[in-house]
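For reference, the structure discussed in these notes is given below.
Only one protein chain is missing; all other protein chains are in place.
And then chain A:
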Amino acid sequence: MHGVSALTTTTALTAVLVLVASWLLIGALGLVQSNRIGWVARTLFPLGALIALGVAGLGVVSLTTGFAAQTGVLAFGLPDMPFHVRLDALSGFFLLLLGSAGAGISIFAAGYFREGEGTAPGLLCLQYHVFLASMALVVLADDAYLFMVAWETMALSSYFLVTTQHRIPEIQRAGFLYLLMAHVGALALLLCFGVLHGGSWLMTFDSMRAATLSPAWAAAAFLLALFGFGAKAGLVPLHVWLPEAHPAAPSPVSAMMSGLMLKVAVYGMLRISFDLLHAGPWWWGMLTLAVGLGTALFGAVFAAVQTDMKRLLAYSSIENIGLIFAALGLALLCYAFDMRLLAALALAAALLHALNHALFKSLLFLATGSVLHATHERSLGKLGGLIRRMPWVATLALVGTLSLAGLPPLNGFVSEWLLLQAFLSTPSIPHAFTNMIVPLGAAVVALTAALAGYVMVKFYGVIFLGQPREPSLMQAHDAGWLERVGLAWLALGCILIGVFPQAALDAIAGVTQTLLGTTIQRGPTPWWIAPVAQAQASYNGLWLLLGMAGVIAMMFVLVRRMYHGRVRRVPPWNCGYPELTPRMQDTAEGFGQPIRHMFGPFFRIEREVPSPDDQAPRYRIQIDDRFWHGLYLPLARIVGWLADALSMLQRGRLAIYLLYSFLTLIVLLVFVL
C-alpha cells in the first residue's frame, strides 16, 4: 500500500499524461500505413485498449489513495498562459469511466473497422485516438484555456468520426447539425468562463475557485454552464443533434459519443457547479432537477416509438442523461439546504448512473454495430430472429438490455435504487412547497424507468427474437472474437457493478468527499449497500443473485429429478393457424403504437392512410419532434432573415468596402482616444 501511495503523490498525474500522449502517438502511427487494416485495426486499436485500461487503473489509484489533488503545469500553450492540469477524485472517477468503457469499445473497434467504409482506417485511427485523448484532457484540465482547447478538439474529432461515411447526404446533414450545436454550446461555455474569472482575468480554475461573484453573476455563470453542457449532453430542448448524429456515426463511435462524451459534459457540469461555483441557491438545483426529469420522460417516450435501432438507443441516451441531471439537480438542491448526506446520496446516484450508462449503452451500441455488419440493416422493420444466427451477440446484448431496463441484480437497478432512495428523503427539505413538489419527482423517475423496460423489450424482441423479417437475415453471421471480447468486457462490468455495488460506491466516496465534504454510509461488505442506515434501506446484490440462482437451480433439478426432461420439437401452435409468416409479428411501429396513442400530444405525427378501395394500399407514418418544428425551424428562419438583411451591406464594390474599413477605424479611434 505504501508503494501505491508513493506512486500517487509523485507520478499518477505524470503517468496519466504519458498515457494520454501515447494515445495521440498511436493515432499518429495509424497514418504510417493508413490502409493496412492488419496494422491499424489488429495492432493499434488493441494497444489503445491497453492504454485505456491503464487510464482506468490510474483513475482507481487516485480514488483509493487519499483524495489529495495533484496539479502540474505543462510546457505547452501560449507564452504566458501555460496549460494547467490537475488530477483529483472527480477527474479520477471520470478517468475510470473513460478507461473502463473505452477499453471495451477499443477492443471491439479492433474487430469492427474494415476497409472500404468511408474514411481510410489509418485516418480513422487518428481521429478515434485524438477523440479519446481530448476527452481525457477535458477531465484533466485545470484552466479554462486548456479546457476549451480540449473541449473543441473533442467536438471536432468526433465531428470527423460522425462523418466517416461523408458521401451520404444524410450523414453530412447530421454532422453539420452536430457541429452547429457543439459550437453553440461551446460559445455558452466561453461566456461562462468569461464570467467565472470574476474580473481577475486569470484563467486557472484555482483563481476561479477563489473568485467571489455576486449572486447575479454566479447565476449567469451557472445558467451558461447548464446551457453549454446541456447542449453537449442532450438536455431537452438542446437534444436535437443526438438522434441524428448517433445513428450516422459508425457504431464504436456512437458508443463513444453516447457512453463517454455525454459523461464528459456531466463532468463539466459537476466541475463548474460544485467545484468552481461552490453550488448556489436552491433554485439552481430545482431548475436542473426539472430539466432533467423532463428530459428523461421525453427521451423514454420518444425511444418507444423509434423504428431505427440506433435512433432508439440515442433517445434512450437522452432519457438516461435526464436521469443523471435529475440526480445532479437533487444533489444541488439538498446541498443548498445544507443536507450534506442527502446531497451525497443524490450525487452518488448521478455518478453511478453515469458509469452504468457508459457500460450498458456502449454495449448496446456495439451490439447494433455487430448486427449492422451482419445484416446491413438498421431498420427494426427488417430485422428479427438474430438470436439463432448470432448467439454470442444476442446473449451479451441481453445483459445490456436487462441492465438498461433497470432490473436487479444488474447495475442499472442499483443507480435507480439510489436515486429513489434520495427522493424518499426529500420531504425533510426545510422549505415549504419544495418538500412537497420534489418527492413527486420519484413518480417521474418510476414512470421513466418502467418505460425503459418497455423500450428494451421492443429493442431486444424485434432485433433478436421472433422470425427473421427478411430472407437475407438467414445469412447473418456472429461477431468475430475481438468484437465478442469487447462486448463481454462491458457486459462483465454491468454484472460486477450490479453484484458488488459497494465497490463502485467506494470509488464514488472520494468524489462526494471532495465536492461535498461528506460521504454516504458505507455498506458492510462490497456487495451490500446501505447508503443512509441499515434500518432504512439496504440492498445486497450478491445475495439476491445467489438467491435467484439458487431457486432456479433447485427448481430445475427438482423438475428433472421428479419428472423428466423430454422435449418434442413441433411446429409452433399459433392457436391452430397453420400459415405463419414473419409479417404476422408485431413490427417496431406496432410495438410502439400504444405509446403513440397515449402520449399523442408529445409527437408531431404525419400519417398517410389508404382509402378503402385502394388497389395497392400503402401506409406511412412519420413521427417528428415538436421542438424541431416549433423551435429550431423558426429560429433558422429568423437567422436566415437576419442574414438577408445584413447582405444589404455586401455591395460587391471595392470602394464601399474601403469606406467600411475607414469608418470602422474612425469609430475605433474615437473609442481609444
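One rule holds in what follows: a residue touches a chain if its C-beta (ideal position, glycine included) is under 8 Å from a C-beta of that chain, and two chains touch if they have at least 3 such contacts; residues count from 1.
Heads up, the rule we're going with is that contacts and distances are computed from a predicted model.
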{"item": "Choices \"Cytochrome bo(3) ubiquinol oxidase subunit 4\", \"Thioesterase\", \"Formate hydrogenlyase\" or \"Tricarboxylic transport membrane protein\" - which one is the UniProt name of the chain not shown", "value": "\"Formate hydrogenlyase\""}
{"item": "Of A:Pro427, A:Pro610 or A:Pro634, the residue in touch with the unshown chain", "value": "A:Pro427"}
{"item": "From A:Gly517, A:Gly590 or A:Gly640, residue that would touch the chain that is not displayed", "value": "A:Gly590"}
{"item": "Of A:Val73, A:Met548 or A:Ile638, the one touching the omitted chain in the full complex", "value": "A:Met548"}
{"item": "Among A:Trp241, A:Phe360 or A:Trp417, the residue in touch with the chain that has been omitted", "value": "A:Trp417"}
{"item": "From A:Gln172, A:Asn435 or A:Gln513, residue that would touch the chain that is not displayed", "value": "A:Asn435"}
{"item": "Contact partner of the left-out chain, one of A:Val32, A:Ala68, A:Leu580 or A:Val639", "value": "A:Leu580"}
{"item": "In chain A, positions touching the absent partner", "value": "384-385, 387-388, 398, 402, 405-408, 413, 417, 420-421, 424, 427, 432, 435-436, 439-440, 442-443, 446-447, 449-451, 453-454, 456-458, 460-462, 465-467, 528, 534-540, 543-544, 547-549, 551-552, 555-556, 559, 562-564, 566-575, 577, 580, 582, 584-586, 590-591, 593-595, 597-598"}
